[in-house]
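Taking it in order: structure first as structure tokens, then the write-up.
As you look at this complex, bear in mind that one protein chain is not there, while each of the others sits in place.
Right, chain A next:
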């Protein structure tokens, strides 16, 4: 205890090497640096930012302004163009240089075929409400379809109430031209409807932006921005939700996005019930009713049709004589009991349950982790009060508990991965590593629970 300052902390070897420097502050900064380096070494490290709605607005608007200046279009049209091109200003500019007409038609800013039925608008009749109208009261966008303001207003209202915003189309027959924001806002006057329109538009824009994701936490307004779209861990500092940036599900390394989806649906749906039925039941060979054997001997009598048969070979019991507890036909050829379907189902169920139990078990342990943390904090307090070691001496326990939590989390998600791995050396290696991690985690867990000394300078686990 007396040499507290010389071997301070359970620091890594690299840090120890740098310790010749006596400058206290230098030491502090070096510690930071090492941490940064560790982050880069950490294969799970992922760069991301947490943004507020205003930040996202600013980000999107910067893109809109840049594009609108570069190719000289209104900001509203720039928004339509960016929305349909994953918000890449450069892509839009390149496409614009190549073939501006094609770009505008593809992005549904211009119609593929110009409107030909202008007859109605010349007659000053809006073709939706069929009311005569003053020529200048009819309006529309690039496609040439003209309708009266009341009809546009009603159209927008109905559509916005259905949650449509960036996909608002022209009312013309077979016209798919999108309504730019400035036109919609010039028609819609109701402030609540305007807000709704802009809110839905914002959501659509975030969804079409490859660098942005809404935090999936309940009612969480945070938007996450990451420079690359990878299946990496993101933690929201508002609601503490930890999720995969790519798919938005709970973070699931080493299992892939597709696999975890399959696994979760498998666990949720009743396909396993069907497997259970197949594994634990057989159909009566006479009336085909489904029978579950819940004990007793192999002499079965169907409750429905009273047919007597042998559970093992499904043959008529009359031919069995007195072999009550064994079916010699089965013994000779175990494959006789129409093996394929039943045996396979049973095998599949066994496999699934093996992985599912371990998956569940880690999930349950993780839920208890909060309590474990509390316990550790209480124990530290107690120890410090007892003046056996300082508060800082005991911090390693918390660090270990954090690490345990991380390991358990990863372990949990190794089971769906292993479940879907094909048999072979890869799977063997994976399961060997998995087993090693399991053993180390249990070892560490055991030690953390029973640690009675501060163990400074000695690594645990």
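The criterion applied here is as follows: a residue touches a chain if its C-beta (ideal position, glycine included) is under 8 Å from a C-beta of that chain, and two chains touch if they have at least 3 such contacts; residues count from 1.
Here is the rule we go by: contacts and distances are computed from a predicted model.
Q: Could you tell me which of "DNA replication complex GINS protein SLD5", "E2 ubiquitin-conjugating enzyme", "3-isopropylmalate dehydratase, large subunit" or "DNA-directed RNA polymerase subunit beta" is the UniProt name of the chain missing from the displayed complex?
A: "E2 ubiquitin-conjugating enzyme"
Q: Can you work out which residue in A:63, A:127 or A:410 touches the chain that's missing from view?
A: A:127
Q: Quick one: say which of A:83, A:108, A:155 or A:282 touches the chain that got left out.
A: Selected residue, touching the omitted chain: A:155.
Q: Can you work out which residue in A:98, A:173, A:192 or A:450 touches the chain that's missing from view?
A: Missing-chain contact among the listed residues: A:173.
Q: Residues of chain A in contact with the chain that isn't shown?
A: On the chain A side, contact with the omitted chain comes from 127-131, 150-151, 154-155, 157-159, 169, 171-175.
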